[in-house]
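All protein chains of the complex are present and in place, except for one that has been dropped.
Think of it as A, B, C and D in the order they're written, each chain with its own count starting at 1.
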Amino acid sequence: MIWLAGAILFWLSAWAFNVWASHQPFARTGAGRLAIPALFGVTLLVLWEGAVRGLDVPGVILPAPSVIWGTITGSVPVLWQDFVQTILKGGLSGYVMGCGTAVLTAIAIDRSPFLQRGLLPVGNFVAALPIVGIAPILVMWFGFDWQSKAAVVVVMVFFPVLVNTVAGLAATERMQRDLMATYSASYWQTLMKLRLPAAMPFIFNGLKIATTLALIGAIVAEFFGSPIKGMGFRISTAVGQLALDMVWAEIAVAALAGSAFYGLVALIEKGVTFWHPSQRARS
Amino acid sequence: ADDVTLQLKWVTQAQFAGYYVAKDKGFYDEEGLNVTILPGGPDIAPTQVIAGGGADVMIDWMPSALAAREKGLPLVNIAQPFKSSGMMLTCLKETGITSPEDFKGKTLGVWFFGNEYPFLSWMSQLGIPTTGGADGVEVLKQGFNVDPLLQKQAACISTMTYNEYWQVIDAGIGADDLVTFKYQDMGVATMEDGLYVLEDNLKDAAFEDKMVRFVRASMKGWKWAEENPDDAAMIVLDNDETGAQTEAHQKRMMGEVAKLTAGSNGALDPADYERTVATLLAGGSDPVISKAPEGAWTHQITDKALQ
Amino acid sequence: MRDSIGQSAPVIEAKGLGLTFQTGDGPVHALKDVDLTIGKGEFVSFIGPSGCGKTTFLRCIAALEHPTEGTLTVNGMAPDAARRARAYGYVFQAAGLYPWRTIAGNVKLPLEIMGYSRADQETRVRNVLSLVDLDGFGKKFPWQLSGGMQQRASIARALAFDADILLMDEPFGALDEIVRDRLNEELLKLWARTEKTIGFVTHSIPEAVYLSTKIVVMSPRPGRITDVIESTLPRERPLDIRDSKEFIEIAHRVREGLRAGHGDEA
Amino acid sequence: MRDSIGQSAPVIEAKGLGLTFQTGDGPVHALKDVDLTIGKGEFVSFIGPSGCGKTTFLRCIAALEHPTEGTLTVNGMAPDAARRARAYGYVFQAAGLYPWRTIAGNVKLPLEIMGYSRADQETRVRNVLSLVDLDGFGKKFPWQLSGGMQQRASIARALAFDADILLMDEPFGALDEIVRDRLNEELLKLWARTEKTIGFVTHSIPEAVYLSTKIVVMSPRPGRITDVIESTLPRERPLDIRDSKEFIEIAHRVREGLRAGHGDEA
Partner (left out) sequence: MRFVLPVFAVLLAIVVLWYGAAVKMNSVWTYDQAARAELEVSFAEVLADTMVQERPVLPAPHQVALGLWQGLFGQKVTSKRSLVYHGWVTLSATLVGFGIGTGLGILLAVGIVHNRAMDMSVMPWAIASQTIPILAIAPMVIVVLASVGITGLLPKAVISAYLSFFPVVVGMVKGLRSPDGMQLDLLRTYNAGRWATFWKLRLPASMPYLFASLKVSMAASLVGAIVGELPAGATAGLGARLLSGSYYGQTIQIWAALFTAAILAAGLVIVIGVIERAALKRMGMAR
């Protein structure tokens, strides 16, 4: 109980500190932007550790963070190998292909109202196919190595990016479009100089959601057949062995990689859509 | 009536016919038990369910139960309705495989999730590395169906005599076009489908009594199923909530399962246990258990149940 | 109508023009029975109470709105065709700068679209920014500028390229009198130099009189033309022409027309 | 400074006020060394070239911007405290209506927030819409209105509730002279009736002279006050006062001040 009470106390004081710190000038510096969420994360971990110890949760249900950390440091080569297989090969390639085709498709169907009216509902429908059903099929089609994982990622990220891009391309104001009309700008000029820039906040919305989807997709697809490496493979085998510390070690890597990936996209977004009120408000 | 929750290792099918029969035919009722059967699936680790308190007793393969025991979950085998192993490697003849020597350079589909140990130990006995290359085998984590063989993504895949093998046959590949290697015949068989409970519970007299009655009724169910395979299959079918099982398949499965349960009265044969442990200890570089477990089985229940 | 009109071929010709918006609660007659001819090189001001359809009429000319009645030709063709021929420079009532482009980038936009050369773009942007007194602000973003500065940038954007017809919707509304006077003079010079045809919406009577060869007075609900006044002022107009008797007379006539329009309404 | 100033306690008092914006390419000095005292019930106009800091100064008063130098008090307190006491009505340079509310809904917005009763809300909206000549447009959405009508709706919004201090940033920029004259008169009446203190930005010299008890002339880069002119006109002002000698003299002084400001700049 000491553990639990201590952890809760720590959590409360750390939160109070964060509330204070986030209003300091320090919070606006790069270090502050990392330190404050990091501290919050630490409080979560402490709470977790305290709960596991205080309530005597068995390690086969939920291992303590300290145990998981031990596993992480002890199995770096395995984790690295899995990371390369799943995230770099499966996730990233699928992300690039999926987002790329989604944006291109959005532009392609944007041009033709006929296609847009035809493809969007059908596209919505296809995208609603649940990945747990699609993954086995794609593994059957594309083999058990990373190619099938990339295919799953493509399918997963396609819809959110497409929808957001289509919405973004429609997000211009009447006067902005009229201006282009008075220049008798061609379709492509209007696209490049007005509609794509105006769509960027929306597109990045989609791209950000897609980062996490890409990760999940790549990992989940490995549950349906894989070579004997990869994060999904490791997780599913480790669960079978009740090696939950390994499961959580992989989850930690996934979370870290995912957050970093998301952060990177958000950073690019900040550079590209600096002009949008939602970005300006915080600068 | 006393409540008992049983966690299966896999989906509702004739592999677990004994329990469904016991429930359906009122054998559990006769013993004053109210049994809930929880189906399993590819994502369910029965060990985890029992550790979380979601079940009183579970069905598992011995390698995975022993692995869990070493990880700190004190599981004890209280009964072993399956006498022999039904696992085998099924290969396409056209790949030219005729003996285990021919595996080299081929891709093999293996079940993981705690079921990989017999295979790994077999390969290490054969001296074949599982890291790929011309001299080793390329291992592929097989999903839960036989597609890798049909799509020729693997030369061999893991199958059960009572289930996946027949799916391959049903898909249209003749038995002549297949080569099979039964783990039982290769001397690397491990115990399948035993009943496990948590060690601490066994000290509780009331729980012990419940298990005694449970095992007695379950074995009665198994023997009834062996004698009336077709009826048992129909009972299983009635209990399948997914509505995906077919009559023909379940009847055939029941026939094959009966071959594996034949010869067991429910009590674990210590010799089988020793052979399983020996196989596992002989496993490759990453052994599932590092030392012979203590107290991983007991006759405490079966002794009373089978009087 | 007097002499100055016959001087050249009609550039804009509206006959029985009408436009009705269909809105949620019934139709709005924005324009009705509008007849107007504008010759090449004319400077025409539109004046009238707010909501009388000045913007709508300008939008019709620029093919941004499609009349529901009557005919309208620009350079003898349909407005749409004229738009495709890049006949228009348009200054909107609100600045409407693109927030992701700098001021210079915004001014450069039409030049990029119309394919001016790099070097030409640079010089034009520089000249036109200094014309509207925004030298040094080229690298700022729109939200860093005051309202009047934004409006000037949007004027610069319309002047940067060579359109035959310049349509300006209250371009100087947000500017102070001194700048306004300066820009009025500049606009007249530009007009004299280039012989553009200019359609100009304003709320300022002196401005309309000072600039125009023709003043169109409109009245609302439905938007109609109530008076067309041909200016008798010479083409050469120093600022102090505004104290001349002729000027004051024209201004008076415009004011009367306006007042009548308001009277209709009340 | 002459008599009219001492008449009452200062409502707004700025001393050595300065504001510098930090932008991507260096600081922009929007205001510098601004000293100004405004007494209760005064009508103060701000006039000056675009970009000279008029809007910024008004925003400082309303506590929307925080000065980087000097002091500023409103009703003897910090502007922020005055804002919390709901001392301000503000008309922005652009209409800024909420697109998801009808015109009536937009005008009703401050009333809802300040907790006026339902019935009171309705009457006030009706009265104030008719004051700006928008009866019948309550149910329209902003984009269905012309630019000038939107601006009038935003004026109505600021007049709907009873604020002591009314800050108006070029409220009549988009209106024609007739309406403008009418609204000028109405504003003077309102002011006389309610004794509000009014800060008013305009680009029109006659408007500034006609309305104000005090005219503040500003010049840009950095924004400074170059002249403060106390009006000698009586409080009661018919429209034709604009032809009086006094009026023309004041207007002349304002114009000179403005011109000087522009000279500085060039």
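The rule is simple: a contact is a pair of C-beta atoms (placed from the backbone, for glycine too) under 8 Å apart; a residue touches a chain by one contact, two chains touch by 3 or more.
Just so it is clear, the model here is predicted, and its values are computed rather than measured.
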{"item": "Chains shown that the absent chain touches, full complex", "value": "A, B, D"}
{"item": "Which residue of A:I36, A:V52, A:L169 or A:A199 touches the chain not shown here", "value": "A:I36"}
{"item": "Sole residue of B:G86, B:G143 or B:P293 that reaches the chain not shown, by the stated touch rule", "value": "B:G143"}
{"item": "Contact set of chain D toward the excluded chain (per top definition)", "value": "59, 62-64, 83-86, 88-90, 92, 94, 96, 98-102, 109-110, 112-114, 141-143, 161, 167"}
{"item": "Sites on chain B contacted by the missing partner chain, in the whole complex", "value": "11-12, 38-45, 48-49, 51-54, 94, 143-147, 150-152, 167, 170-174, 177, 240-246, 249"}
{"item": "Chain A, residues in touch with the chain not shown (by the definition above)", "value": "15, 18-19, 21-23, 27, 32-33, 36-37, 39-41, 44, 61-62, 114-119, 121-122, 124-134, 136-137, 140-141, 159-160, 163-164, 167, 201, 205, 208-209, 212, 215-216, 219-220, 223-224, 231-232, 235-236, 239, 247, 250-251, 254-259, 261-263, 277-278, 280-281"}
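To be clear about the criterion, only the chains that are shown with their structure count from here on.
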{"item": "Chain ID, smallest distance between chain and overall C-alpha centroids", "value": "A"}
{"item": "Centre distance in Å when chain A and chain D are each reduced to the mean of their C-alpha atoms", "value": "49"}
{"item": "Distance between the centres, which are taken as Cα means, of chain B and chain A, whole angstrom", "value": "38"}
{"item": "Contacts with two or more other chains, residues of chain D listed in rising order", "value": "none"}
{"item": "Every chain pair in contact, whichever chains are involved", "value": "A-B, A-C, C-D"}
{"item": "Touch list for chain C against partner chain D, complex", "value": "21, 23, 25, 28, 47-51, 55, 93-94, 139-140, 144-149, 151-152, 170, 173-180, 203-205, 255, 258-259, 262"}
{"item": "Residues on chain C engaged by chain A in the complex (per definition of touch)", "value": "59, 62-64, 83-86, 88-90, 92, 94, 96, 98-101, 109-110, 112-114, 141, 143, 167"}
{"item": "List of chain A residues in touch with chain B within their complex", "value": "58-61, 136, 139-140, 143-144, 222-228, 233, 236-237, 239-243"}
